[in-house]
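For reference, the structure discussed in these notes is given below.
Here the complex is missing one protein chain, while the rest keep their positions.
Here the chain labels run A and B in written order, and each chain numbers its own residues starting at 1.
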Amino acid sequence: MIASTGPYFQDAISTLISLLTLFSFLAVTVLSLVWLERKALGRLQLRLGPTRTGPFGLLQPIADAVKLVLKEDIVPNEAEKVIFWVAPIIVVISAFMLWVTIPLTPSIVVQNLENMGLFYVGAVGVIGILGLVLAGWGSANKYGVIGGLRAAAQLISYEIPLIMVFVSIAIVTQTFNLVEIVNLQSPVPFILVLPLGFVLFFVSGLAEVGRTPFDIYFAESEIVGGPFVEYSGAHWAVFFLSEYINTFAIATLTVLLFLGGWSGPFLPSIVWLLIKIYAVILLIFWIRGTLPRLRIDQLMAFAWKVMVPLSFYLVVCCSIYVFYGLPWWALTVMSIFGLGVVGVIIYQYITAPARKVAEVRERLRLLQMSQEE
Amino acid sequence: MMQDQQDNQTIDMMLNMGPQHPSTHGVFRMELRIDGEKIIDVKPHIGYLHRGSEKLSEGEQYHQIITLFDRMDYLANFNNELVYCMAVERLLDMEPSKRTEYIRVILCELNRIASHLLYVGTIGLDAGAMTPALFSFIGRDRIQTLFESISGARMMHNYFKIGGLKQEVPDDFVRMVKDIMPVIRRDIDQTEKLLTFNEIFLSRTKDIGVITAEQAIDYGLTGPCLRGSGINYDVRKSEPYSVYQDFDFDVPVGLDGDCWDRHWVRVKEMHESLRIIEQAIDKLPDGDVASPLGRRLIRPSEGEVYVKAENPRGEIGVYLVSDGTDKPYRLKVRPPSFCNLSAIQLLLQNSWVADSVVILGSLDIVLGEVDR
Partner (left out) sequence: MLSTVKGMIQTLSSTWRGLRKPVTKLYPENPTVLQNRFMGFPGLTWDKDIDEPFCTGCMVCIRNCPTQCMTATMKDNPKFADESSKRRKIVDEFEINLNRCILCGICVDVCNFDAIVMTHEHEESGSYRDGSRMKLDGLLEIGGKYQTQSGWKPAPKD
């Protein structure tokens, strides 16, 4: 009897160890991201960023974490206590569960789910929405309710293009195995094969993690933090943690699916992977430092009128490619064609106010000219 | 349960925005009645920053009231000091020297730029862009440092005196002003690239919060809010005060009366202010800036006067009644922010919750002036 449970027991122990390793890796990553974001945004805005804590303010995230954990954890009187407590846990667990199958190299992975990998990522990623809605509802705050409902609308809408991109990649590669997908990219990374897929994935990824210009569900200047408005102390820290883990996950998936993963010359594969991930993350921070925020109706219109049709178009393209066995650049051409056509539509859509402005200014100029005469 | 099913209809939600809210520009409170994300009605509440400036003025001597005006619209201190000094000067029937007037105009226009730079930053924050705020503060900080070297204070200057200035400007005044011009130009260009013509910002502000010209006049809007609706009314042009008739400048006018037009008018106004400053610096006459009144107690003869001027926020009016003593009998201010804010109910109806902060930001209110 003991002999029969032996291998399972060993398996459980090794999984536990790798989960703990994963947890500490992610915690360190989050700390580095917090520091990097504050420092990068600071320099972008001609500021210094954190400087007081350690050299270059490197210990700032640790100071933040200590402060947050030691802070009083306030639960509003009117709040649904259970929901209020459970919501952050749901969010953070879904954020962590995502990482079970994401490989950092072919060998560094908790449990490669073989042909379930991408499917699992798509499925688990949705759970976090529930936590946000519950957090908004449970905190008995109107801003929280608005934020939670916004989160539900936004995240579910953008989940569709995200999953459709997964599907098209699965069609092209004929596998859900993330390691396989990365290995198939060795001559040509998928950003060249599926540029449209990359754009779709990156944009909806930004929306999924609520990064500017899609930081609508916790918009500080409108609904003062949305679902997180009543949270403080350790609970808020948990939300914070999961937000950064999700950002890191989206960057990692972008790298794995489109940028060739860990492949690269000279350096060890894990270093290549981290370089690529941090490059994508810096891009996300750069966008945050530049753009204003969209409005909820514009965001939803963008999702359902642009992103969702485009993602279906991508799936159709990939099917045609696989069915007729075309060369890989045919998919690029189709992809760029779709990107071009819809790009023009988006351009028309998004620059309608700009064109109106130009028109108005022209009218104004003519008016002034006539006045001068 | 049965009851729930029977009247299964939605009801409006009351959302209390402010006074502790990051985007109400101070302690302004709005009671929003919302249906989903649509605003049905709004009930503004003001008065959280009421300090009784008008009543306090009745107990202060004429030269002390300048400090109260500094604190009324705390982003345009020089402009406020100017309108009060003009009012008392008209009561006393005196004219300050030309040099005084020119220096006053230069400082007022610099202050207008500083105020509009702050506006550009805050509308960016309201729309969700954090970088323009920090960029525009670079120029604003330079302007305030200039103010500090002239008047000794960065915000509450108390530099304009009745009939003159507190003291002569520093020797390198002209050089300092010329030095900060390129900095301000660069800041305005940066904000134009980052915000004014940014597509997302355009889609957030164009055709949002529209007020037509007729409505704008009915509500008594002035300043950029009125000019954004297409009415060419600027006190500096229509009834020139101080020495504004000496300068060549345009009054930028919008067409649609939406948030973006108000924004654009302000950005253009900064360029026009720079033009005025350049001309004034070139023409700066020599002379004495000290007040002919000296340290004498100011005791105007009985009478009343109404003086108006163009503040960064609109037309400010001061109604001053003197009963012949050293303190005014009555002082009434027509604050531009307060009148502009009165249109909030009209502007917010049928807009989105997210737009409410942008619309409020585009009105550019200062609560210190609304509540006085």
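Keep in mind that, in the parts below, a contact is a pair of C-beta atoms (placed from the backbone, for glycine too) under 8 Å apart; a residue touches a chain by one contact, two chains touch by 3 or more.
Just so it is clear, the structure is predicted and the values come from calculations on it, not from any experiment.
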item	value
Visible chains in contact with the missing one	A, B
Touch with the omitted chain, as defined above, among B:Met94, B:Ala153, B:Val243 or B:Leu346	B:Ala153
Full-complex contact with the absent chain, from A:Phe9, A:Phe56 or A:Trp286	A:Trp286
Selected from A:Leu48, A:Ala123, A:Val188 or A:Leu366 as touching the chain missing from the view	A:Leu48
Chain not shown, touching residues in chain B	60-61, 63-64, 66-68, 70, 131, 135, 138, 145, 148-153, 156, 158, 166-167, 170, 190, 193-194, 197-200, 295
In chain A, positions touching the absent partner	40, 42-48, 51, 286-287, 289-291, 346-347, 350-351, 354
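The rule is short, and it goes like this: only the chains that are shown with their structure count from here on.
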item	value
Sites on chain A touched by chain B in the complex	41, 44-47, 142-143, 146, 212-213, 215-216, 219-224, 289-298, 350-354, 356-357, 360, 363-364
Contact footprint of chain A on chain B as seen in their complex	13-16, 21-23, 37, 124-131, 134-135, 138, 194-195, 197-207, 253-256, 260-261, 264, 352-357
